[in-house]
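Removed from the display is one protein chain of the complex; every other protein chain stays in position.
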Amino acid sequence: MDLTFTPSETAFRDELRGWLADNDPGPEPHGDEHAHFAWRLDWQRRLAAAGWSGVHWPVEHGGRGATLTESAIFFEELANRRAPLPGNVLGLLLAGPTIMTWGDEAQRERHLGPILTGEEVWCQGFSEPDAGSDLAAVKTRAARDGDGWTITGQKVWTSYAHHARWCMLLARTDPASERHRGLTYFLLDMEQDGVEVVPLRQITGESHFNELFLDGARATDAQVLGGEGNGWRVAMTTLSNERSGLAFFHQVRMRQLVDALAAELAERGGLDDPRTADALADVAAQVEVLRLTAYRGLTRLERTGEPGPESALTKLMWSRANQALTQLAVDALGPDALTAGSRWSYELLRARGNTLEGGTTEILKNIAAQRVLGLPRAS
Amino acid sequence: MDLTFTPSETAFRDELRGWLADNDPGPEPHGDEHAHFAWRLDWQRRLAAAGWSGVHWPVEHGGRGATLTESAIFFEELANRRAPLPGNVLGLLLAGPTIMTWGDEAQRERHLGPILTGEEVWCQGFSEPDAGSDLAAVKTRAARDGDGWTITGQKVWTSYAHHARWCMLLARTDPASERHRGLTYFLLDMEQDGVEVVPLRQITGESHFNELFLDGARATDAQVLGGEGNGWRVAMTTLSNERSGLAFFHQVRMRQLVDALAAELAERGGLDDPRTADALADVAAQVEVLRLTAYRGLTRLERTGEPGPESALTKLMWSRANQALTQLAVDALGPDALTAGSRWSYELLRARGNTLEGGTTEILKNIAAQRVLGLPRAS
Amino acid sequence: MNFDLSEDQREIKRTARDLLADRCPPERVRAVAEGGGPDGALAAELAELGWPGIAIPAEHDGLGLGAVEAAALLEELGYALAGAPLLATAAAAFAIEGAGSDAQRAEWLPRLAAGSATATLGIAHGDVAALVADAEGADAIVLVQDGRARLLTAAEAEVSPLETIDPTRRYARVGAPPGAGEPLPGDPAAAVDRAAALAAAELVGVCQRALDDTVAYVGERRQFGRPIGSFQAVAHRCSDMLLAAESARSAAYFAAWSADADPDGLPFAAALAHSVAATSAREATASAIQAHGGVGFTWEADVHWLYKRAQVASRLFGSVGAARERIAGAVAARG
Partner (left out) sequence: MNFDLSEDQREIKRTARDLLADRCPPERVRAVAEGGGPDGALAAELAELGWPGIAIPAEHDGLGLGAVEAAALLEELGYALAGAPLLATAAAAFAIEGAGSDAQRAEWLPRLAAGSATATLGIAHGDVAALVADAEGADAIVLVQDGRARLLTAAEAEVSPLETIDPTRRYARVGAPPGAGEPLPGDPAAAVDRAAALAAAELVGVCQRALDDTVAYVGERRQFGRPIGSFQAVAHRCSDMLLAAESARSAAYFAAWSADADPDGLPFAAALAHSVAATSAREATASAIQAHGGVGFTWEADVHWLYKRAQVASRLFGSVGAARERIAGAVAARG
């Protein structure tokens, strides 16, 4: 057990810090979602130009070949510097690794480069309105049509779809199939008729998610990833890459929130109230445990190649801590914190999504019970 | 809406208070369970002699014909005076009303009188080790045997069994039947070979519950209540009488606990800590809401004859409040409160049973969801 | 002992439920919220019906009913998230009636009852009330400060609109220079408690709406081949929401009854109602979002309005922490 960095990890961090010291992402644009995304894409271009995009990708694919710990350090340092996530984060974390695993030479050749630079943004078309948390209930239909496929259906919660050139799309190619069988994973070109993106407004008022309407969209055989009928396995590769490095970004962001709240409370004398101080300590402890548990998960993954129970738990910890933190902020800071558009009221509303996005709390607890604890499934 | 008592309710209460002022139950015996029960039976004899036993029973059956509110007042006043529950509480609240509803003339004649006076104590033989919360899974077998029945099986959680002369026993008379069908309700004589009572020790160290082993116990046809094969409906009558008046006894006891804790904390300066005061307020609020909700349920029952959602909820409120209260006591009073046999450590341990006895929290929430809210059953 | 609404009171509640279901469907609530409210047409119609004067004595041209009737009405206004300033007007009327002079009563109460004037009440610290409902456009604003109240006309008060996360109602920050306005001679404490009782009743309606909408949704919505309400995690969540709603209802009705019939018990009952209703409403509305799944996080699903109302309305007459302090004090005193 050693919670300090090894010399090579320290060297990696120091090199990154040095680069970040010279390369400021610039001021965060507020209020204009397109300007904000353009800022993130620009940031990714600069990262890529300096070799800091896809740090965890193998060197042969243009990455830096970073270890898992180095990748965690990368996201922590980004958050520490209050830099944004790269614009094409789904491409870097999900599409890229999935294409590396399942793609043929041509697919790798075609896609990996533009993912790294952010030249081509990716979105993820898995969820559907009727399926919700039940991924195997995918209904979007891809029908054989000459030498390609015609795709019809609807996806939802597709973040970045309105910026995306490509979509990781899960569709049913065997109409007689049920559940996990008969699904195929497509690399769908978003720039065509038959693909319509409609923003979905969140309770915060923003539109970070979209509905995706597919009405006769086309895909070629060359755009099938991992083979016809193999979509479930390919999708599982994508999902297992989800949240990997991001946990460390979130974890630092949570700590920044705790510190910001502590500072704001201290300034107003709020910490003189032992009730508030106690609640702050509770939340700070949750955030610290999140950090530690994320590191434990990382070590486990490095040692065994398999995510341990920790990876299922950090999401639960994070969402719970963030909801508690933001409610505390609103309680302790009073009506000022409830002003529309204020930092804490935004965080309060946004936090409600934490127990829904990326696997609802209910689904994650099912997973923990069945896959980690080995409890029997509900019949 | 009127939360004061009507003149007749006030008259009832004052008469009871007058009697209680002249009739002290005497000091509660500690440490000796048999002496304690004898004290409660003696108390019931005195109540009966003065016409205060079975206050909610019709006058024709020897009761006082009290209204539901008066019955609630009765239990509240008992608790207010720190008097115990009558020794034969299961006879008064469950067996008596069930026999009034389903019994024939001979059964009423035979049993109601000795229930009122406490001369014959009753216990309830519903739960079984393998059935747990699933009452319809009863396996205890009553086999036709000449002009009577021979009963074999095991019951559990039979409080008062070691004092009881009679048992409300649910057994399966049709061996081919499943679930709710084929059950019969017996008035089982406990004083016979073939009935063995084994105390079940609780985590508090006491033995208030028992296991009941039936090995060839006998019952006559005259001891069948409500007809052969009708046991489920008769048992539902028993269950619908459960907890009726007791909620008010518990509610006063909870308030006494809150007040005792507040006094003990105040004496030690514990309430100067805003965290402790806040937690005390939270618990006190829960207890107050319990009281109010119990009254709302009572009014609803009087008005409609049907228990409303309140009756399903007061048990949940009570168990949650008591667990929170006792944990707070132990937290705020420090190691002293963890001494074996001390008031608060006893209450802490005893409170863990609250979410299990009389319907587990899980079962009660199922009931609330399905019967009150009309949600679909899990398939 | 009868702890339930009377037949007349239930009739008031039913009428309000039906009327508001018609006038304030979700589309209307959304339109009001997105348009910055308030719902003038609705306010006018409710004034026609005499609702603003429900608890104003008949001698001042009100309906002369009690706080319980007002609570029944407010519960329905909360259920519908109606954009009419009845809570604010009722709160101010309580203060003017309870702490005002004869002249102040005669000047204001009939106009408030008729709906020809509106008013509101705010709790001020250092000449500023940080969160006041429907103060913009109010003809009179009662500021309660250190146990004393003063009445300001629109011209005398400094009203700064406050855009909160709850746009189903307008809120403002209200300040007034020391000495501005005219004092109410009496003690406004009971009026604030009565207002808190009504605010709690409104939150009961919010809880109930969150519960009803959720039960309807989870009974319909299917996943993994069955309605999601048949999953125990969802069903138990609904049971917890029921528990929250009924807890809030018990406490709010108790406070309303105390306001009418037990002045000595009112301070405790009002603090209880505030604490329990605020906690319940926050929990139940957060649960409603969760039980709606990803859809619950969208603007179009409308459950977020309930959550936002619960968050902001909980603070109208002080913090939950302050209410808890009063409860703890009362418990310690009775020991």
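Which chain is which? They are A, B and C, in the order written, and residues in each are numbered from 1.
Just so it is clear, contacts are C-beta pairs under 8 Å (C-beta built on N, C-alpha and C of every residue); 3 or more make two chains touch, one makes a residue touch a chain.
The shown structure was predicted, so the numbers you read here are calculated from the model rather than taken from an experiment.
J.: Quick one: say which of A:L3, A:A21, A:A106 or A:A176 touches the chain that got left out.
T.: Candidates A:L3, A:A21, A:A106 or A:A176; residue touching the omitted chain: A:L3.
J.: Determine which one of A:L225, A:L316 or A:A332 touches the chain that has been left out.
T.: In the full complex, the listed residue that touches the missing chain is A:L316.
J.: Check each of B:A142, B:V156, B:L187 or B:L325 against the chain that is not shown and name the one that touches it.
T.: From the options B:A142, B:V156, B:L187 or B:L325, the contact with the absent chain belongs to B:V156.
J.: For the chain left out of this view, which of A:M190, A:A277 or A:A329 touches it?
T.: Looking across A:M190, A:A277 or A:A329, the contact with the absent chain belongs to A:A277.
J.: Please output the residues of chain A touching the missing chain, sorted low to high.
T.: Here the touching residues of chain A are 1-6, 9, 69, 72, 258-259, 262-263, 266, 271, 274, 277-278, 280-282, 284-285, 288-289, 292-293, 295-296, 298-300, 302-303, 309-310, 313, 316-317, 362, 364-366, 368-370, 372-379.
J.: State which residues belonging to chain C touch the missing partner chain.
T.: 231-233, 236
J.: List the chain B residues touching the unshown chain?
T.: With respect to the unshown chain, the touching residues of chain B are 127, 130-134, 137, 156-157, 200-203, 205, 273, 275, 323, 327, 330-331, 334-336, 338-341, 345, 348-349, 352-353, 355-357, 360-362, 365, 378.
Quick note on the criterion: only the chains that are shown with their structure count from here on.
J.: Could you state the distance in Å from the CA-based centre of chain A to that of chain C?
T.: 40
J.: Using Cα averages as centroids, what's the distance between chain A and chain B in whole Å?
T.: It comes to 53 Å between the two C-alpha centres.
J.: Of all residues in chain B, which are in touch with two or more distinct other chains?
T.: 274, 278, 378, in rising order.
J.: Check each residue of chain C and list the ones that touch at least two other chains.
T.: 231, 321
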